[in-house]
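One structure coming up, written as structure tokens, with questions to follow.
With one protein chain held back, the other chains of the complex are shown just where they sit.
To keep things simple, chains are lettered A and B as they appear, and every chain counts its residues starting from 1.
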Amino acid sequence: MKLSKIAKILTCCFDKADREISGMNALKDATADEVSFVANAKYVKDIQDTKAAAVIVPESLVGYIPDGCVPLIVKNSYWSMAVLSKYFAPDIEDKKLPNAQIGEGSKISSKAEIANGAKIGKKCIILAHVYIGTNAVIGDNTIIYPSVTVYRDCVIGNDCIIHSNTAIGADGFGFATNSLGEHKKIYQNGNVIIEDDVEIGSNVSIDRAVFGSTLLKKGVRIDNLVQIGHNCIIGEYSVFVSQSGSAGSTKLGRNVVVGGQAAFAGHLEIASFSTFAARSGITHNIKESGKTYGGFPLLEQRQWLKLQAKIARLFKRY
Amino acid sequence: MKLSKIAKILTCCFDKADREISGMNALKDATADEVSFVANAKYVKDIQDTKAAAVIVPESLVGYIPDGCVPLIVKNSYWSMAVLSKYFAPDIEDKKLPNAQIGEGSKISSKAEIANGAKIGKKCIILAHVYIGTNAVIGDNTIIYPSVTVYRDCVIGNDCIIHSNTAIGADGFGFATNSLGEHKKIYQNGNVIIEDDVEIGSNVSIDRAVFGSTLLKKGVRIDNLVQIGHNCIIGEYSVFVSQSGSAGSTKLGRNVVVGGQAAFAGHLEIASFSTFAARSGITHNIKESGKTYGGFPLLEQRQWLKLQAKIARLFKRY
Partner (left out) sequence: MKLSKIAKILTCCFDKADREISGMNALKDATADEVSFVANAKYVKDIQDTKAAAVIVPESLVGYIPDGCVPLIVKNSYWSMAVLSKYFAPDIEDKKLPNAQIGEGSKISSKAEIANGAKIGKKCIILAHVYIGTNAVIGDNTIIYPSVTVYRDCVIGNDCIIHSNTAIGADGFGFATNSLGEHKKIYQNGNVIIEDDVEIGSNVSIDRAVFGSTLLKKGVRIDNLVQIGHNCIIGEYSVFVSQSGSAGSTKLGRNVVVGGQAAFAGHLEIASFSTFAARSGITHNIKESGKTYGGFPLLEQRQWLKLQAKIARLFKRY
């Protein structure tokens, strides 16, 4: 899409040299043919370093836009980003693509739907009522149980097992809200990448990224009814027990263990080999590796246990 | 069904003028051709005001039944109501109805099932393995992703998006229990109504009403793995973050924000523009609009934060 057309969509001034724009991305990740946005003064540093062709920006932050980058000045930049995101959303299915490629030895139920452009590896088993979307890629020896949905463009590795009724690549929970309290959808134009040897339980939701990828690395184990928000990165061999979850953009190191019903806030970084007891509530970064936590607010697990014992004693005294 | 037949089903005396009964409803909402019930002395006022043709009632409350309303006197009125509810349950699918109507420009997967009597609007996209039940209605421009189930009689508006593996209109969790601890199903003969511009994530459960409707108003946003109990009313532009939920019959005003894993007890009224932090547990009405809450038991969020800080200090001292 031409940059001039984008300016028109956003009804903002545009008098620079026109050029072709391939997509949208975060300030840090945007390439020279992408548009980005900034909604908040705390990202000032990222503005200055961005390589984006253009940035959707409120008047108040326009001074930080680097030379050569086109400012697209709007009133509510987050809302404008949401408006624009729809224009970069691909069709849900692309029927014009060639038929799916199925690797040798794979057994695909006649009641599964494999969309055009998808690629299935060798020796896979794909059972009834599975949906594999446009351009999705499934590796070798992967087993997909009934009624799993893999949305378009998602990638699943070799030797994975995905249990029934799990949704991989549904839209992340993203929208802008205006001063009237109305919401505008932010189209989630990224995908999900699942590496090799990952097992995922039933009724799990792993959301596609807004830009880029939600990533589950090699050997991850996900139990039933778990939520993985958009743009999370889950390190190798990490484990999520049932009904736990993570809000968007949180990054876990390797071998992190997340107990049942525990949950992470968004945008955190969690050190490798951290363990979280059942129902932990994690709202800050964990920098030191190898410790065990519990409670909400979060404490080291032994401290949480001590605190609970003290509270119980106090209860007897008063 | 004749009132005399209902009396026979419930094995209770009946010597009044017979009449046709069209259904069952709550005391407050019952019309002059419906049967209602009362199981608890705290609803005495509702009995006196009811317009119901007949009320299933225990001996002890029969004195409150207004003139012209027929008392159906039983031992356990809640159990009897459950028994009767089955007789008003429609068939799960009605094959005798005409084929579904599909609006112009809608794309329906050949692997979706659209039951007889359903109506799909214009320019909808309905993907594989979706089920749209008897008499369900879908508006225009609505997108329904794979393996979504919309049960019979449910209504979805225009411009909605429903993600994979979500169940709309499954039976609410209702049963009577007798003195032996056995349960009797209360058939859920209501429906779900979802207004325009609502987006619902994957693996969400929105239960149909026992009578009347569970209602999601315009612009609501529901994240993954959320529970909405029967007969809830969710106000315009309200937001439920992942793994949160509400028990039955709770009413939210507009722009209520419900954090991850937060939950409402049943039968509450929540003021508009209330915000609930992640894992809030809400067990009482919220009357004042615009405040932020957290914790379980619930406090104002800043109080909860202070309380947690004090507890942490206490822990160091003792």
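Worth a mention:
As a convention for this text, a contact is a pair of C-beta atoms (placed from the backbone, for glycine too) under 8 Å apart; a residue touches a chain by one contact, two chains touch by 3 or more.
As the structure is a prediction and not an experimental result, all values here were calculated from the model.
Taking the complete complex into account, A:S147 is the one of A:T50, A:T134 or A:S147 that touches the chain left out.
Here the missing chain is touched by one residue of A:G23, A:G103 or A:G260, and it is A:G260.
Among A:S4, A:N76, A:N116 or A:N224, only A:N224 touches the chain that is left out of the view.
Within the whole complex, the absent chain has one touching residue among A:V62, A:I92 or A:A278, and that is A:A278. Interface residues of subunit B facing the missing partner chain: 92-93, 111, 113, 129, 131, 147, 149, 151, 165-167, 170-171, 173, 175, 177, 181-183, 185, 203-205, 207, 225, 227, 229, 243, 245, 247, 261, 263, 265, 281, 296-297, 303, 306-307, 310-311, 313-314.
Counting over the whole complex, subunit A has residues 109, 111, 125, 127-129, 143, 145-147, 161, 163-165, 197, 199, 201-203, 219, 221, 223-225, 236-237, 239, 241-243, 254-255, 260-261, 273, 278-279, 308, 311-312, 314-315, 318 touching the chain that is not drawn.
The rule is simple: only the chains that are shown with their structure count from here on.
Spacing of subunit A relative to subunit B, judged by their CA centroids, is 31 angstrom.
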